[in-house]
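All protein chains but one are shown at their positions in the complex.
Our next item is chain A:
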């Protein structure tokens, strides 16, 4: 091993090592100063400088052949570098894996195994390095710390297989091997660093606790989504009992509430939701969950109240606390997913939900007010506060306008409904066909499928309905005709159902106006269509059409049909 001794006498070597150690300690202290700084810019610059310093230090350490005496320092510097870098960038970059790999290769280099089976990748390297380090106990604390960071990296990239194997290797002396990460994490005891060891930003045990909480929460959430509820319950309990920051605790309690609701224990679920509300500054998720719970219980008043509170809660902009320069639990959580049960959306989304629930539960006047508020917020509010719901493709603003109009009609405010519809058509006028075709012309060329949006015809339908409410039959007829014209233009089969309902309504109005010839002609065409269609096909309509059809469908159709069957052949 003579060739591996760094150049220079041993005395200068020791002093050099001391120098580097001192540099590491100084940089760690600098990062801690940065963390305590209240000025964001200064904080960022100090931390960035510390990061650059650690990187430089690492470069100098790597410039020499690996020796057992220097390696603990080198591994500690790598750990500090990764910790600072990941917390500054709020994520683990791909290069960090390379830093870990390089550290492990250096460990193996001291063992005279410079080329340790690279085909097994990082996992193989870990195996070899941990095996080698069993001969070198002085390396163990730093190596366990690095393993903690590796575990964090694999946790965030969802490489649970690798994570399990790593933990099994780490805990092999402490217990019998388990297959699950959670018990493995619990039994893993990183060796305590000696008091004279180089300073670290975060110690290995603290990192272990963070990993434990993050993993338990991730797993619990996953199990909640996949529906293995009892497992989810126990994982979430585990997360709540660990080192859990307050903001996360709100989420854990809410998830427990969701879980218990789904398991059919609404009362226990409520207890957790109350606990979540007491816990912290983010009230959104528990309030949304509470509204779901009340909806399930059929308590509409409480549900609506929860939603109202949710809207209020979401109007408060929360200033996020400055992140610590450590690996925190939040850093290891899955990316927030709009499809997650804990996602509570934005204020406008909540308002939208509130309004639609009001409309669905027959509180038309409230619904109308909420819709008008929402439109005012979106169109005139200076701050952007609207985010479309993530699921449906295509535009959703027009639907919002239409729901508002439907709610207004339902609430007996036809004139306001007309205004809303007109506003919608005005604002989208340039998207409509430039040269509207004549009725006959359109019928002849049904092959063409113009992509005139269905909501345009729905707007005319609602306008017609509003005119009916105002008693202006002529205007109503012209709107209905326009609606039909557009629908017949866009005539794929799937539009038939809504189409028919509108047609029946037109028929009804024509009859009331005593325009018998036109009514009979329309009747014949409808009869012909009906024969082609299976009756009562399952059909899910947008809320605005659902509301609209609530007014016309049940009484009119059958009576009309009977009337025409008896008298239509005149």
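Heads up, the rule we're going with is that a contact is a pair of C-beta atoms (placed from the backbone, for glycine too) under 8 Å apart; a residue touches a chain by one contact, two chains touch by 3 or more; residues count from 1.
FYI, contacts and distances are computed from a predicted model.
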Inset, instruction - From the list "Fanconi anemia core complex-associated protein 100", "Autophagy-related protein 101", "pyruvate dehydrogenase (acetyl-transferring)" or "Glycosyltransferases", give the UniProt name belonging to the chain omitted from this structure. - result: "Fanconi anemia core complex-associated protein 100"
Inset, instruction - Among A:64, A:165, A:397 or A:472, choose the residue that contacts the chain missing from this document, as touch is defined above. - result: A:397
Legend entry - Sole contact to the chain not displayed, among A:20, A:92 or A:154: A:92
Legend entry - Residue of A:314, A:329 or A:466 touching the missing chain in the full complex: A:314
Legend entry - Hidden partner chain, touching residue among A:53, A:345 or A:464: A:345
Inset, instruction - Sort through A:137, A:298, A:336 or A:471 and give me the one touching the missing partner chain. - result: A:336
Inset, instruction - Determine and list the chain A residues touching the chain excluded from the picture. - result: 40-42, 44-45, 48, 88-95, 98, 251, 282, 284-285, 314, 317-320, 322, 335-338, 340, 342-346, 348-349, 378-380, 382-390, 395-398, 401, 424, 427-431, 433-437, 448, 450-453
